[in-house]
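Below is one structure; the comments refer to it alone.
Only one protein chain is missing; all other protein chains are in place.
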Amino acid sequence: MNKTFQFFIALLISALLSSFVYAKKHPVTGEELAADQTFTYWHGDEHSSQDPQIVEDTYGANIVRDLFEGLLNQDADGNLVPGVAESWSANDAKDVYTFNLRKNAKWSNGDPVTAHDFVYAWQRAVDPATASPYSWFMDIMSIKNGGAAISGDVLPSELGVKALDDYTFQVELTASLPYFAAMTTHGTTFPTHQATIEKYGSDWTKPGNIVSNGAYVLTEHVLNERVVRERNSEYWNNADTIIEKVVTLVIPDENLGYLRYLAGELDQGPVPPGQFKKLKVKYPDQATSFPRLCNYYYTFNLSDSGIEAFRDVRVRHAMSYAIDRNVITDDILQAGQIPAYTFTPGATAGFDVPKVAFSKMTQVERDAKAVELMEAAGYGKDNPLSFTMIYNTSESHKKIATVMSQMWKQKLGIIATMENVEWKTFLDIRGKQDFEIARGAWCGDYNEASTFLDLLTTPSGYNDGKYSNAAVDKLMNDAKTSSDASSNYTTIERILAAEMPVIPLYHYAGVFMLNPQLKGWPYGNVEQNWYSRNFYKVAE
Amino acid sequence: MIMFKKDIEKLSKNLSNYEEIKGRSLWEDARIRFFKNKAAVASLILLSAILFFSFFGPLLAQWTNEEIDWSVLGDISTLGYPSFESGHYFGTDELGRDLYARVIQGTKISLMVGVVGALIAVFVGTLYGAVAGYFGGRLDSIMMRLVDILMSIPYMFVLILLLVMFGRSIIMLFVGIGLISWLDMARIVRGQTLSIKQKEFVEAAVATGVGNFTIIVRHIIPNLLGVVAVYATLLVPGMILTESFISFLGLGVQEPNTSWGALISEGAGTMRYGTLWQLLFPLLFFVVSLFSFFFLGDGLRDALDPKDR
Partner (left out) sequence: MLKYILKRVSVAIPTILILIIISFLLMHSAPGGPFTSERPLPDEVLKNIEAKYGLDQPMYLQMINYVWGVVTHFDFGPSFRYRDRTVNDIIAQGFPVTLKYGSWAFIIAVLSGITLGVIAAIRQNTFIDYFAVGFSISAQVLPNFVMAPILVLIFTLYLGWLPGGGWEGGQIQFIIMPVIALSTSYIASIARLTRSSMLEVLNSNFIRTAKAKGLPQYKIIFFHALKPSLLPVISYLGPAFVGMITGSVVIDMYFSTGGIGLHFVRGALNRDYSTIMGITILVGSLTIIFNLIVDILYAWIDPKIRY
């Protein structure tokens, strides 16, 4: 072929090649993408496990969501979107749910993802041999024989799940649960690959052995240092995945994590406690804060082992009124946290925050009322109330506890001895009602108010203060089958404000430093279920 | 040769007028050498100053160590600055509490931990080592084997376990730290005892039938005091460092009490946020005290054992 032709061929080839060399554009928004699509973020501690049926902490859940995919996912605002299941339906009684799986979902080794994988995984979750710490979640999903399988009364194979065919998965419930589908976004329900687990046993989650069906595969895991996951080309939606590699660095010290973020080693890093306001001014497009589905409170011990004074509702009210929540959120935490006068966060779906009485007063009015109530109860600066408050070891808990104890001391003459207890010990003594007043916090497992209010019902295993009110119990029970649960919830919050079994302090805000090049973060998702495959990095 | 009676009388009259020549004891020798050592004397002065500060400092304090100054809370780096007008001589900590008061309190606790820990080590270690060294033979073997075994145990791990197990209290801290430190002292004391044992005055005491225990207490131990004093002063900084490490891990003294270790690790964390005084003041006290203890110990050693100078 002659030289001209060769020249054109060369030109054509180099044009084709350079279209790869030139930065790609995001298919939907048209933004120019960065050449390096690696997302590096921060963990404060090593996660507990990457086995979906065993993972129990938030860090592990983040990793599991990238490695595996369940029936349904959440979009950037927390709404349900199809995952492995293309569509789902429920019967009228809302106690049988059927999921239709897509036919092109694959495991990272090429095997197809079928309904049998889900049956295997769900049975594994309730199997006593697996000893999953989250098996109770399967129980509150009210699956038939769930509880019985967990306690070993029946075999896991008796669990009310079945594969009608390779691509249809059906679940039978013992109660009517309108929000059941939302619970399948939770990691414990993700499918696992039976052959791999049987082959490798407890080593199956190691890089090299692990087989997963999500957008990424685990390639590296060094304990207490890093976790690396890379693109899974077998993932059914791999074409839409832009981020190639996700790296997690474990940095226990928040101040150090922040330093390394500034040095460019992290795309997402922590905001050191109390620094947010300044950082927001200095780095306005990097410091981020948004509401989250968690609360923070102090619980009175109302059982017999608690102190007499706390059984007096006036004392409880006074102590709650005397706390200036704005000082805590605006001066100490400074990161957009919301002062709380109710137990359930306002960000919860389907929940309207009732304007309970004491939230409408000014702080000055609250302080005056507090003094009045304390005196009526017989305490004051000359007869001080004294007790011990416990919290678990952490800088911010310490600060908040210190501030609270000082507020009580200066306004009501209370002598509150602070006791900082290490985490495990703290859980142990709080769980045994071996305390007077203790810190507590709760993050919702699903986006509905019952995940919070269940804690304050009499039968709840997490009701460490042993608060018991029959009206609340009845309202909660009724809410399960009611079509308008939110009015029940509002009533319950009013009862709580009147009885004050806990002192709600604030509702969480998610706070971190984020590289402005990283796009796609789901700020609207209060459960903060984020998926790396939805992210992308734009060019500088 | 004195021949004449009158010379003898003159002599005897003169003699009775002479004062007794005062002997200079070894302790006095040591004291003189010590005070010639400028660094050691300076250390003594500094330490006394710090001690004085910890007792009388609170009189000057305008705030208590736990009181929060609400007005500075929103913006510590500008409002919490050290100044005389606000009464925060050393500035405030992250929560708006007066750093001056907290440093005083931290000084008290840290010094107490250091001194008490060293005292426990001295008391237990000296007795143990002296007994082992004096009796020798099988008893010595067994006792020293025990020390060897205990020394092999990674003490920090045991301390952490103890603190986790019994919860955090000052008593636990003392017990834990004291338990670790007597081992070294025991070894050193035993070595010294072995050499003192050979001396003639001990032999004499044995020959005259003095009881074993009395010999140990009245003859051996006083001769050990030099070495013991030196090592004790060198132990104190070690105790304070151990305590600061424990506080760093979050296992140290309870709020609102504090110690140098806790203050320093808090200050180190906020270094970058424009509140350098939170690190500098406690660090200053810490460093100065430790320096002083070191120089004091060195000075004592030089004073008591001139060969090493």
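Read from first to last, the chains carry the letters A and B; within each, the first residue is number 1.
In the analysis below, contacts are C-beta pairs under 8 Å (C-beta built on N, C-alpha and C of every residue); 3 or more make two chains touch, one makes a residue touch a chain.
In this text the structure is predicted, and so the values were computed from the model without any measurement.
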**Study point:** Chains shown that the absent chain touches, full complex
**Key:** A, B
Point to revise | Residue of A:34, A:262, A:495 or A:538 in touch with the missing chain, whole complex considered | key: A:262
Review point. Just one of A:251, A:328, A:353 or A:377 touches the chain that is missing; which is it?
Key: A:251
Practice item. Looking beyond the chains shown, say which of A:132, A:189, A:275 or A:420 touches the absent one. Key: A:132
Practice item. Would you indicate which residue among A:103, A:206 or A:282 is in contact with the undisplayed chain? Key: A:206
**Study point:** Positions on subunit B where the hidden chain makes contact
**Key:** 145, 148-149, 151-158, 160-162, 164-165, 184, 237, 241, 244-245, 248-249, 261, 264-265, 268-269, 271-272, 279, 283, 286-287, 290-291, 294-295, 307-309
Check your understanding: Which positions on subunit A touch the chain that was left off?
Key -> 45-46, 48-51, 54, 56, 128-133, 135-136, 139, 147, 150-152, 202-206, 222-226, 249-253, 255-256, 259-260, 262-263, 265, 422-429, 431, 461-462
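To be clear about the criterion, only the chains that are shown with their structure count from here on.
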Check your understanding: Can you give the whole-Å distance between the Cα centres of subunit A and subunit B?
Key -> 50
Point to revise | Residue numbers on subunit A that touch subunit B, as the complex places them | key: 253, 255, 258-259, 272, 274-275, 277-278, 327, 330-332, 393, 395, 398-399, 401-403, 405-406, 418-422, 425
Point to revise | For the subunit B and subunit A complex, residues of the former touching the latter | key: 66-68, 70, 73-77, 94-95, 97, 164, 167-168, 250-251, 254-256, 269-273
